[in-house]
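Take this structure, written in structure tokens, and hold onto it; I'll ask about it next.
Of the protein chains in this complex, one is absent; all others appear in place.
Every chain is named by a letter (A, B, C, D and E) in the order it is written, and numbering of its residues begins at 1.
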Amino acid sequence: MKKGIANYNVGDGFDGFMMIKSASKGVASNGKPFLTLILKDASGEIESKLWEATSEDEAVFQAEELVKLSGEVTSFRGRPQLKIQSIRPVQATDGVAPEDFVEKAPIKKEALMERITEAVFEMKNPNIQRLVRYFVQKYQEALLTFPAATKNHHAYVSGLAHHIVSMLNLARELKELYPSLNKDLLYAGVILHDLGKLKELSGAAAPNYTMEGKLIGHIPMMVQEIGQAAEELKITGEEVTILQHLVLSHHGKSEWGSPKPPLVREAEVLHLIDMLDAKMNMLDRALGKVQPGEFTERLFSMEQRSFYKPLFEDK
Amino acid sequence: MKKGIANYNVGDGFDGFMMIKSASKGVASNGKPFLTLILKDASGEIESKLWEATSEDEAVFQAEELVKLSGEVTSFRGRPQLKIQSIRPVQATDGVAPEDFVEKAPIKKEALMERITEAVFEMKNPNIQRLVRYFVQKYQEALLTFPAATKNHHAYVSGLAHHIVSMLNLARELKELYPSLNKDLLYAGVILHDLGKLKELSGAAAPNYTMEGKLIGHIPMMVQEIGQAAEELKITGEEVTILQHLVLSHHGKSEWGSPKPPLVREAEVLHLIDMLDAKMNMLDRALGKVQPGEFTERLFSMEQRSFYKPLFEDK
Amino acid sequence: MKKGIANYNVGDGFDGFMMIKSASKGVASNGKPFLTLILKDASGEIESKLWEATSEDEAVFQAEELVKLSGEVTSFRGRPQLKIQSIRPVQATDGVAPEDFVEKAPIKKEALMERITEAVFEMKNPNIQRLVRYFVQKYQEALLTFPAATKNHHAYVSGLAHHIVSMLNLARELKELYPSLNKDLLYAGVILHDLGKLKELSGAAAPNYTMEGKLIGHIPMMVQEIGQAAEELKITGEEVTILQHLVLSHHGKSEWGSPKPPLVREAEVLHLIDMLDAKMNMLDRALGKVQPGEFTERLFSMEQRSFYKPLFEDK
Amino acid sequence: MKKGIANYNVGDGFDGFMMIKSASKGVASNGKPFLTLILKDASGEIESKLWEATSEDEAVFQAEELVKLSGEVTSFRGRPQLKIQSIRPVQATDGVAPEDFVEKAPIKKEALMERITEAVFEMKNPNIQRLVRYFVQKYQEALLTFPAATKNHHAYVSGLAHHIVSMLNLARELKELYPSLNKDLLYAGVILHDLGKLKELSGAAAPNYTMEGKLIGHIPMMVQEIGQAAEELKITGEEVTILQHLVLSHHGKSEWGSPKPPLVREAEVLHLIDMLDAKMNMLDRALGKVQPGEFTERLFSMEQRSFYKPLFEDK
Amino acid sequence: MKKGIANYNVGDGFDGFMMIKSASKGVASNGKPFLTLILKDASGEIESKLWEATSEDEAVFQAEELVKLSGEVTSFRGRPQLKIQSIRPVQATDGVAPEDFVEKAPIKKEALMERITEAVFEMKNPNIQRLVRYFVQKYQEALLTFPAATKNHHAYVSGLAHHIVSMLNLARELKELYPSLNKDLLYAGVILHDLGKLKELSGAAAPNYTMEGKLIGHIPMMVQEIGQAAEELKITGEEVTILQHLVLSHHGKSEWGSPKPPLVREAEVLHLIDMLDAKMNMLDRALGKVQPGEFTERLFSMEQRSFYKPLFEDK
Partner (left out) sequence: MKKGIANYNVGDGFDGFMMIKSASKGVASNGKPFLTLILKDASGEIESKLWEATSEDEAVFQAEELVKLSGEVTSFRGRPQLKIQSIRPVQATDGVAPEDFVEKAPIKKEALMERITEAVFEMKNPNIQRLVRYFVQKYQEALLTFPAATKNHHAYVSGLAHHIVSMLNLARELKELYPSLNKDLLYAGVILHDLGKLKELSGAAAPNYTMEGKLIGHIPMMVQEIGQAAEELKITGEEVTILQHLVLSHHGKSEWGSPKPPLVREAEVLHLIDMLDAKMNMLDRALGKVQPGEFTERLFSMEQRSFYKPLFEDK
């Protein structure tokens, strides 16, 4: 058995376990009901149809359930589909657990936490340090489990912390290369910039947008939280406004959701390294799926570009 | 003597009082120093040059000082300029006061306050009412004196309250015509939408943008204040988020500074009547300066359009 | 039986009458012919498939025919579809008539006509009044039955007159709030602005675009008609040009089909209240279909936004 | 003496006649009045200052007057300026006439008229032919003297007819190369497309935009005139609508003033050859002023481009 | 039997030969495999399904194979589809050859070559002539067989040469009408402008984009080739740079793939006649498929416009 559904090709047989990500009922052209199942494991997902589904099937095969399947990978309208030969719910004796079917960051939570803590320790400006520590402590649990987005980049468990840590590493190197940068501001911006997502999204495992997330958005929500935290901690001074500005402007342009563009040097850098890390994450995932000499699928958040993997990459 | 500098034409003689709005020193092509004075009264402003200015002139003729001048209105590069024949500081016996030279809303502060108070009284949703009352009380003084903008529309003392009251009147009529509208929300949105300007601008008389105004902007600043007020008043419930959304979205588009477009019916209406009232204010001022059969000057915030005043308007 | 197909949910049984809006033949994957029927009543429409359709079926079940059906509402690719159990043409004894299945404005034609006539009576400028009266009389029948658009807003029988009357009411209130407005111009603009649609569209019931509508469009067509009417009525003077300008500019921008933007105060107001009334109409319809706490479907002509209906709306 | 002011360089002495295009009064930094004169001859124009102008000077040196000047071409802010040594009004004995100072098309009016008439004769479709002949006769005088624009291309006496004739020639060749084109339509579109300018502009010699020109524009004005002419001539049939469409769409895009884009083959061709002839006219004029190896000034209506004249052009 | 699949309507029976353009395997909703065949002849193409395809079918019915079919033209999702009754590979005795099923330019290769050669002969500038002759000789074979594009305009065998020859004819006439044009440059630009496509595309018959085509594009590839050819031929002088500029700028704008816009008169003309000829080719093809009084399908590369064929076209 191959390792992970993402590595199966059309024509391959499949015999193993998967988690149902979503299940919805339809009616076939012959008038009989069927279920459309989106199945996933830690490597990716695949669509499947359960034809002539009984109402019992409907009751059993629901989202978040684990199943044992055998079947074959076929192609439907150019996309892979799993043709089911047999399917049953998992049993206690199968020895599989939900966490095996969820994608996670490649670095452990403890290591991510350690790097974030270290960055907070390095800060010299007491106002900045206290504000950042406040948020790291307040949201520690969610911060270490949420994804950075529902799709596109770092869209996996602990994705947000993984993104933060990558950006902290980038920030550390940039401080070496451009010594005029204020490291405290940059580290604080990196840690805080996306924390509003902890309220914009509904959870770590199967995140959706909350009502507040849709009507306000993570950027103004976080600007507000920084203001409230500063009041609670009785911190005054320009640091509060500047940190709010870093969060506010990190999307770079008003069309992209930042009502003010970066107007402080570290805000500009924060925007650039956020883009850089997100793009590296997307490219690594997309290029990992193709062979040298091939183009990737079109990447939605990179202007629909298809990237090429050079032949000499393999040497 | 004509009423107000805005009503003088090229060739007219001038003999009267004005306030210096700004004064800056230059050096003429003959090497001698001169002062560029921007002079204003309640009707408008005009540029003027004080040639061969002495250092004593420089000390005396400064911003916010009142002066007595005689001279003639000429034209320089197509714009009117006051050619000074004589100029002196005002004396106690001249009987003029600074407030005579500042443009004000055409409605008295007391009447504006009364209409706003009435609107708050009409609200039925207690959460919305308490939040709005909190802000009206907290900012009463500034709310009644600040302009709605530094230029363009309602750019005069009490301009913000004037703008609010016009919009409240529009909102009341729209509620009559479209009964499905939630009047509480609409009134609350009207009163709160621009209150962030009280912190974005430095004052009522000669407003500039504050540092916080430039880096954060009045919209996110007010969203944050609503959140903090709700916490202080221990108000929870969707009303808080919806009011924040109304403020957040009232510029209508991300390119215009609203990170979310209107996504609630009353938010859409708030955006439309804000535009409508601002445009009526700008058009009334611009058309008031031209005769039937003429075009206005180009209006910067109406896409540089020149409006025509029909000949039959006079009949 | 529920009131109107728009109020049925997936899983509901249906037993009642509908009008066929369109019928088209296809071939199923088993090689057998079927009919795709779009069925409608006054509340909305639903798609349906008549499998294994005979050539007799094809002859009987045609557009504009009334049918009696029983079946069940199912879901196909996320959209509701009516699964037919039985279908037959209506009989004389069924007691249903075509007009029962067509959506109409919520105000009667007579009341709409009365309000328009009243507005014409109020006009003081004789040139404007004569021109407007000419058009109201010339097009009275069509004016009272045409929709304002083929989809989006006021897309129902008498929709155009309904839209005009709502805008007249708005205009009346705006004249109260902004007395500098010229009411004659505003009323005339409201009544004339979309009359070109009477030639752009092919009819009131199932409107399509005419060749002339596609190649010239309702705006230039109406500008031309005003010119010809003025000539016929021997009206000269700026009023003709200004009325043409109001019609020409009412879409607000060249990208939206107005070769000149509004350059007269009342033209700007006409554009704004046209948008306002259209949007209120679309929002009322979309919000009427969802419960508090839900978002509407995406609204095509409101930049694909989904609007939220607050939970407290119900209180 | 060189031929035409456009051929003088900085440092050249000037001694000859010119027409005053415009004269405006200013006040110098020494407080003395001066006149800014724009002087022109058939080759181009130049700015000039008449320092310490008396009120008699002001009365004499007015727009459209002819003057005799001597002086030197200097440079002011990078643009040529004529430094006046002496200036006087022309006398009867000077033997110069206003028409010598106005730029004209390089082809005589009679020849232009002949080519237009010939094109009308070649038309086979009687409806199209009658409509076009109607306009050629109605506007013959203006058609042969107006410019095609106030600046940019063909901005000289008879410019419009010159533009039409060039386009007729282009159309004739295109018909040879692409026989599927309808020559009647193409010729008619060429002759009619810009006739609305005869009403949009105030005259042939020193054209300004009329009120109607500003509020309606030449395109909808001409669409209307075609409709009225067809009614007058009792012509019905698709030809009228198609000709209106050709005029309506000849700017190619709604952003450029055409509410409908070309939707008929000949409309597309009309748009393309209109652009082609206008651009050739602008390029010939601009390149005529520079030497091989040089770039032209920036051309406003060609997206601010500077064109290069290759060195080998001279060979 | 009708002439060419493009002339069949829904309901027509078909009995004849076609070439398989592409074949791909799918799985039907009943779980059985089928083949989707795109079939073509010289007039156009049609989709078809071969239900319950055996693995032998799969082996036999492959791209570029010729087949004999009988069936009926039906409609699927609004597009024609050929319902197969019988299908078999062609036999030697059928007397059909692959070249009968490929669309070709309406002018023979020899005639195209003759016109190109004639244009090269007419050139007077030896540098330009030598460079162009070099490319015509180097690429003669491909130049005479490649299409000008994979779809849209001149997308058939010898399409590129056909496009070049049409443009040469246009250029010759423009030189007559605008004598200031440099004919050598214009002819050279016409012949060279798209030669990079010979490397951007994989072949003449069923062209795809090469890796180099995707990463570099035909414009920079051809600029480079001109540079290398000049070096090889030891040609120096501005002609080389100007020819590179003509190729580089012929798409007209940076958004359309030209890093520099046209900055030489002939470059501007080259861009305009390239557009003109491409559009005439697309319009002739699209209008050829509809009757007078109808609109064409939407044309993708003409901004999705549908063109109208006037009723009087037929007279």
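Throughout what follows, a residue touches a chain if its C-beta (ideal position, glycine included) is under 8 Å from a C-beta of that chain, and two chains touch if they have at least 3 such contacts.
As the structure is a computational prediction, the values presented were derived from the model and not from experiment.
A.B. asks: Please identify which of the visible chains the hidden chain touches across the whole complex.
C.D. replies: Answer for the hidden chain's contacts among shown chains: A, B, D, E.
A.B. asks: In the whole complex, not just what's shown, which of E:Leu248, E:Ile273, E:Ala286 or E:Met302 touches the removed chain?
C.D. replies: Only one of E:Leu248, E:Ile273, E:Ala286 or E:Met302 touches the chain omitted from view, namely E:Leu248.
A.B. asks: Pick from A:Val27, A:Val102, A:Ala142 or A:Leu272: which residue touches the chain that isn't shown?
C.D. replies: Of these options, the touching residue for the absent chain is A:Leu272.
A.B. asks: Using the touch definition up top, pick the residue from D:Ser75, D:Ser202 or D:Gln291 that touches the left-out chain.
C.D. replies: Of the candidates D:Ser75, D:Ser202 or D:Gln291, D:Ser75 is in touch with the missing chain.
A.B. asks: If the hidden chain were put back, which of E:Ile216, E:Val290 or E:Leu311 would touch it?
C.D. replies: Answering carefully, the residue with contact to the hidden chain is E:Ile216.
A.B. asks: So which bits of chain E touch the chain we can't see?
C.D. replies: Touch with the absent chain occurs at residues 211-212, 214-217, 219-220, 223-224, 227-228, 231, 238, 241-242, 244-245, 248, 254-260, 263-264.
A.B. asks: Would you write out the residues of chain B that touch the absent chain, in ascending order?
C.D. replies: 25-27, 29-31, 211, 214-215
A.B. asks: Which residue numbers on chain A touch the omitted chain?
C.D. replies: 125, 166, 169-170, 173-174, 176-178, 180, 182, 185, 237-239, 242, 261-265, 268-269, 272, 275-276, 279-280, 283-284, 287, 295, 302-303, 305-308, 310-313, 315
Simple rule for what comes next: only the chains that are shown with their structure count from here on.
A.B. asks: Quick one: which chains contact chain B and chain C both?
C.D. replies: Chains that touch both chain B and chain C, as defined above, are A, D.
A.B. asks: If you line up contacts by residue number, which pair in B-D, D-E or A-B shares over half of them with B-C? Let me know.
C.D. replies: When the contact pairs of B-C are compared with those in B-D, D-E or A-B, D-E matches.
A.B. asks: Let me have the rounded angstrom distance from the C-alpha centre of chain A over to the C-alpha centre of chain E, please.
C.D. replies: Inter-chain centre distance comes to 44 Å.
A.B. asks: How big is the gap, in whole Å, between where the Cα atoms of chain D centre and where those of chain E centre?
C.D. replies: From the centre of chain D to the centre of chain E is 40 Å.
A.B. asks: Pull out every residue in chain D that's touching 2 or more other chains.
C.D. replies: 211, 214-215, 238, 242, 263-264
A.B. asks: Assign the assembly's chain-to-chain touch graph to one of these shapes: line, ring, star, complete, other.
C.D. replies: Contact pattern: none of line, ring, star or complete.
A.B. asks: Go ahead and list every pair of chains that touch.
C.D. replies: Chains touch in the following pairs: A-B, A-C, A-E, B-C, B-D, C-D, C-E, D-E.
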